[in-house]
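Chains shown are a subset, placed as in the full complex.
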Amino acid sequence: MKTLKELTALVDGECIGDDQTQITAFAPLETAESSDISFLVKAKDKDQLTQCRAGAVIVPMDIEEADLPIIRVKDPYLASAIIHTCLLNKVFTAQGVHPRAYLADETTVPDQVSIAPLACIGERVQIGERVSIGSGTVIGDDVEIGDDTVIKANVTIEHGCKIGKRVIIYAGAVIGSDGYAYATDAMGNHVKRPQVGTVHIDDDVEIGANTCIDRAAYGVTHIKSGAKIDNLVMIGHNVVVGENSLLVSQVGIAGSTTLGRNVVLGGQVGLADHLTFGDQVMVAAGSGVHNSQESGAIIGGYPAIPMRQWVRSVSQYAKLPQMGRDLRKVKKAVAALQTDSDK
Amino acid sequence: MKTLKELTALVDGECIGDDQTQITAFAPLETAESSDISFLVKAKDKDQLTQCRAGAVIVPMDIEEADLPIIRVKDPYLASAIIHTCLLNKVFTAQGVHPRAYLADETTVPDQVSIAPLACIGERVQIGERVSIGSGTVIGDDVEIGDDTVIKANVTIEHGCKIGKRVIIYAGAVIGSDGYAYATDAMGNHVKRPQVGTVHIDDDVEIGANTCIDRAAYGVTHIKSGAKIDNLVMIGHNVVVGENSLLVSQVGIAGSTTLGRNVVLGGQVGLADHLTFGDQVMVAAGSGVHNSQESGAIIGGYPAIPMRQWVRSVSQYAKLPQMGRDLRKVKKAVAALQTDSDK
């Protein structure tokens, strides 16, 4: 339980109303009760507050007062994430190593960890404080895992990968599988190229369920701090994903492509290999990109072109049959005019 | 073993020939033996019956007789599914809880279940009658699983999800992982929004291998009864999939999108977030949809447009270079004519 005053301090906001109001939980406007705090993103939706039974509401600065206590902030969406997280008050409770987990002989773990039944930890694995590892998860030899990292169930982390602090890896993800690389002989047979690199995942990264991040051929496949990767994403060998980049579900990135900071790739986007993206590049969902991109580029389409151009081409695309008909008519008319003028 | 008479009764058909013929199994036309029943979907393929050695064949109503016993039905494809299933005669045989499975202390299960070795069941899980849970599968705390549901190997179901009756969840699927939701601060860092909702999967649903269904931010991500979801599909938080909808492999649906009944999404289709689809919407494979759709809409393309229009634009697309050339010629001709007429 927190007072409104305490919550207001968390988000650098201004409390209007009784700042001693006690708040126990967070809930959306429609379902919030008197002990809950809720949030409103846009001032234009202020009417929604009249029927709201919340104990308090986080609102944008444009709203100056209301019939119930409010916390005014610049970004209610952000403030609500911070306050919700605070109210959940998830304190790590170490459950130790479950007797039905498997730990290889040469691995020792700190006291403050939770390793679930049927988790499987290889040799010489280094596990940080307050790490949690789910059932069915398999950690290969010589893996390093930083403090406060959470690894859910049925994850596979292959040998030698390094995982930072406060990372979350969701169920079924596979980190450090071999990159897809073959040399083809004269008979058309493919000879596997050894993949002797590894994967480094920096602090505060999240990796979605059933996502795959391949190990490097040599060197590292590198996911930099704060990047958030959704479910079923494919990241090829030697890829670099820049700080705070967002990769939405089912994205695929081919080998050795490098992304800058705060790049955003929409769902199902595909990137070719060996590209270089600057910072803050944005790619529309479903696009395919074959060229490197300058910082700030906003692109879409298959293959991707600048967003503005793509939007215009898209609207024209549906008119293609009409254009075809118009063009045939015009050709006929011009031919007729030419005949006339030849007379 | 069944008589033709018994099988005919199952599918509301008409048996022509000896209805006491004994049938033990189901097989395709090419490989069927005298104790098998087979099926023919289209009357125009009737010639295939002449070389067939099956004991009987399920045929469409257009076929009135044949040299071997037949069951005439309206829909041979449907009837064959029903008869094949009957002949397989898969009776649930409870194998109990394997001693090498892990059951948390506060979970009790009915006698009539099969829980495989190295399955892992959390606290307070409610498991129905005749439920089968595969090896390597991890069921989180407080999950509910209805009668006659089958959960294959290496599945992950996170805490609090509810699974209906007669559901099949294939290997590697992940149900109830956190939705992908972040608020971004002024520095470009992403703050995770807590995902405190859950997933409800209603009766008779099937979930494909390595498919991911994220839990709701609040409330539920809801897969309604009879929906069939293929492999490697991604379903975002707070999505609703309507009754009997079909989602083919590698479909991706972004957060809070709602589908009506009997919607069909072809392979690799992507839907944006917060859309509403009516009933029986059909989307061609590979399409991307950015707008809500009325019931009965049939659409295709990226971004999707009405199917008829898309088909016409597609056929024009390959002619684009020719159109470009024609247009240049016409422009030149018009310019020449204008010069002539100015003289």
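Residue numbering begins at 1 within each chain, and the chains themselves are lettered A and B in the order written.
As a convention for this text, a residue touches a chain if its C-beta (ideal position, glycine included) is under 8 Å from a C-beta of that chain, and two chains touch if they have at least 3 such contacts.
This is a predicted model, so every value here is computed, not measured.
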Original post:
With 2 copies in place, how many does the full complex contain?
Top reply: 3
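Here is the rule we use: only the chains that are shown with their structure count from here on.
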Original post:
In their shared complex, at which residues does chain A touch chain B?
Top reply: 26-28, 31, 75, 77-78, 80-82, 84-85, 88, 100, 116-118, 134-136, 152-154, 168, 170-172, 204, 206, 208-210, 226, 228, 230-232, 244, 246, 248-250, 261-262, 267-268, 285-286, 302, 314, 317-318, 320-321, 323-324, 327, 330-331, 334, 337-338, 341
Subject >> In the complex with chain A, residue positions of chain B that touch it >> reply: 102, 118, 120, 136-138, 140, 154, 156, 158, 172, 174, 177-178, 180, 182-185, 188-194, 196, 210, 212, 214, 218-219, 232, 234, 236, 250, 252, 254, 268, 270, 272, 288, 301-303, 305, 309-310, 312-313, 316-317, 319-320, 323, 326-327, 330, 333-334, 337, 340-341
